[in-house]
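Only one protein chain is missing from this complex, and each of the others stays in its spot.
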Amino acid sequence: MNLRDVTVIEHVEVQGGYRLLVMDAPDIAAQVQPGQFIHLQIPDLRDALLRRPFSIYNAENNRLSVLYKGVGVGTRWMADLKPGDPLSVMGPLGHGFPIAEAGGYPVLVAGGYGMAALYIAARESRQKGTAFFGGASAGDILCVPEFEALGWEVRVTTEDGSLGMKGIVTDAMDEWLAQNRPEGEPEYFVCGPSGMLKAVGERAMKAGTKAWISLDNNMCCGVGACLTCVQKIRTADGAWEWQRACREGPVFECREVIWDGEESVEHRTSNIEHRTKS
Amino acid sequence: MNLRDVTVIEHVEVQGGYRLLVMDAPDIAAQVQPGQFIHLQIPDLRDALLRRPFSIYNAENNRLSVLYKGVGVGTRWMADLKPGDPLSVMGPLGHGFPIAEAGGYPVLVAGGYGMAALYIAARESRQKGTAFFGGASAGDILCVPEFEALGWEVRVTTEDGSLGMKGIVTDAMDEWLAQNRPEGEPEYFVCGPSGMLKAVGERAMKAGTKAWISLDNNMCCGVGACLTCVQKIRTADGAWEWQRACREGPVFECREVIWDGEESVEHRTSNIEHRTKS
Amino acid sequence: MSDVSVNIGGIRMKTPVMVASGTFGYGPEYADLVDLSGLGAIVVKGICVEPTLGNMTPRTAETRSGMLNAIGLPNPGFEGFVEKHMPFLRQYDVPVIVNVWGRTLEEYADIAEKFDSVDGVAGLEVNVSCPNIKEGSGLFGTDLNMFRQAIAGMRERTRLPLIPKLAPNVSDIKSFARTAEDCGADAISLINSYPAMAIDINTRRPKLANVTGGLSGPAIHPIAVKLVWEASSAVNIPVIGMGGIMTWEDAVEFIIAGATAVAVGTANFVNPLTAIEVAGGIREFLDRNGMASVSELTGTLET
Partner (left out) sequence: MSDVSVNIGGIRMKTPVMVASGTFGYGPEYADLVDLSGLGAIVVKGICVEPTLGNMTPRTAETRSGMLNAIGLPNPGFEGFVEKHMPFLRQYDVPVIVNVWGRTLEEYADIAEKFDSVDGVAGLEVNVSCPNIKEGSGLFGTDLNMFRQAIAGMRERTRLPLIPKLAPNVSDIKSFARTAEDCGADAISLINSYPAMAIDINTRRPKLANVTGGLSGPAIHPIAVKLVWEASSAVNIPVIGMGGIMTWEDAVEFIIAGATAVAVGTANFVNPLTAIEVAGGIREFLDRNGMASVSELTGTLET
């Protein structure tokens, strides 16, 4: 993990309000693992102090890139960034996706920036399986050619039917699973809104397969110091403890995660341990 | 007085850290009187909320211009303004300089942005007299050709002697007064740091002539509502009252102004009246 | 279209957005720019019985997302105010609320009585964030007993709607809110600016001549929202929320927290049209959410 002043190299609108931001950040780029994120300080951001977390879309040739959408004060302000502008970047952060199990059939499931967050995992995976991308509309479906170029079969779902199948991503998944028998156990790699994470996780648990889900918890420090981003995580003995999405996560296996509102399990310790997962 | 969203037309470095900012502001420009100012909202200025006051340098052809120097958070940020950028402007504000008395000999005395603040007064004045410009160094002496083009004799003083006479502006004035006998009573129009205003005022009072001084008081609202910018002003009956530099001023005749630390005069009323000086 | 009019202790306002005392002068200062009749109410700068000088300068300083002020309540006194400013204010179709204060309990009661007979005054907001020069160290706004005496004393001497303005620097705002209600106040307003200071590190002197001043602006908004939420949960009289409103969203937070009306202060210095724009934003928010009136939003925080 490093803290670096980096320079914007490229900043372009991709589609549907999503923008690609490429930075020159050699030492951070060199360390990136699939599913990690960076914590960005947006310069001169009026009265909004805190850094913003972004999944690393790509990290190659000394460059680091993220794909993001303008949703609030910070991301809208980022629209003004131009090549040559300075940024402060902390990263790479968090524990990301494991390597897909040998002999399994990897399935990617993504919504929104989740497509970007899965790109490195998709590239690093030796087996290439199927990727389910979902969004409200055609503009929300990112990077399809890039994933196809890596050798993945991409299946698109949009809520308005403007691209691919009409519906939500799990509809497409369910249909596909009913019709196909992948060689090898499906192993899910999921990044998107909580509803999607939960839904895919439920299917995986039912089927007895693994689903690695990347949590979208609100973050503050990004490194484990503030305890903002905590998630209830099941412990080996059936109780639960808080773990930090920014440090022990953002990726957890779906069985580990206890969602808000789930029937209460005994809280074991509030002890945040410095798990070394990777 | 208007509140308008205006557009930057030109923004260039002039010299010595001073920049010229020209805005398209037809209805404000049309109303400007010599010595008035505008109250500028600097867009997206991090966590600094308040507007900044700037003397109007010029107002012609629907355009409004100011000359300013980067001294703090706001003026340094303004350096990034480029043609086409929006600004919010309130103005014109305040009561400025009167027209020079017929039969008198107008003398301008300026330091820093004071040179800009006197330009319209210099142009509107039917008689053209002598202008004393002082500054630390050559870079601080602005607009000399512009004043000369209007028909003024400009005499420059710099503290380091890099331009004109070495010394402070009142040295040059004293020397000139000792050697010259202008046709007509000198009438002073002064804008610059408080020390300069005071020094010229003292000379005018001794000589029994008038000096109109433009106060550089800190401002907040700029329109008379907050009572930040008040100055002790002598009343007709020898007592004093607060008047607002932003509304009754910024220009006062030197005899009116009671400086901090001057032997105390009885406070008459705290009543801010809506003086109609113009 | 949603109804945004409100009634604050008998004062009918066309919109729930007032301008806060000390940030809008006596009315004429912004009249070139703002349609005064479009405001919920104008609260004028604090008035006491006799003319008052206020503090020396500098009187304000900018801070991060806020400002400090120590104006020191200069004012022309009751007579000066009524003579010079009321004729102007009476021209407009907008409630005029006079912010009043005193140096002693007697002065509080006296100023209340004096205004009782003044034509065109809709109500009195009582500034208690001032030291009691007679009793010494205590402040009317932070000593519950002195607060009670001040408000009760005023209640006896005026029939005008009485709106004590609570000081924020207390541990238990609820007891001040309840005390105001018990003393017969018609509404309460909060918060006044928060005691604070800033130092010029080069001169090592305070940035304000008065050494300390009051912090206002968006910096204090989250503090104000919490105090409004607590105070409004403790009383049945209407609450006027203020502190750091820059946008209609800021105002809606106060309303959801329990405020019946709100006031815009520091934002006037940035954009004098804020109160008008905030009222428009509230109306549109109500429209979008299918609410017929602002009262449907007041105090709807789900906790």
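Note that the chains are named A, B and C in the order they appear, and that numbering of residues resets to 1 at the start of each chain.
We take it that a residue touches a chain if its C-beta (ideal position, glycine included) is under 8 Å from a C-beta of that chain, and two chains touch if they have at least 3 such contacts.
None of the values given here were measured: they were computed from a predicted structure.
Every shown chain that the unseen chain touches in the whole complex is listed here: A, B, C. The omitted chain makes contact with just one of the residues A:41, A:62, A:162 or A:235: A:41. Contacts to the hidden chain, counted on chain A, fall at residues 1-3, 41, 47-51, 88, 90, 217-218, 220-231, 242, 247, 260, 267, 269-274.
Although one chain is not shown, part of chain B still touches it, namely residues 47.
Mapped onto chain C, the footprint of the missing chain covers residues 63-66, 68, 139, 142-143, 169-172, 194-199, 201, 203-206, 211-212, 215, 218-223, 225-226, 229, 244, 249, 252-253, 256-257, 285, 300-303.
The rule we apply is simple: only the chains that are shown with their structure count from here on.
Central chain by Cα centroid: C, whose mean Cα position is closest to the mean of all protein Cα atoms.
Set against the Cα centre of chain B, the chain with the most distant centre is A. Chain geometry summary: the mean Cα position of chain B and that of chain C are 35 Å apart. Chain B has its Cα centroid 58 Å from the Cα centroid of chain A. In chain B, the positions touching at least two other chains are 47. In chain C, 64-65, 218 are the positions where the chain touches two or more neighbouring chains simultaneously.
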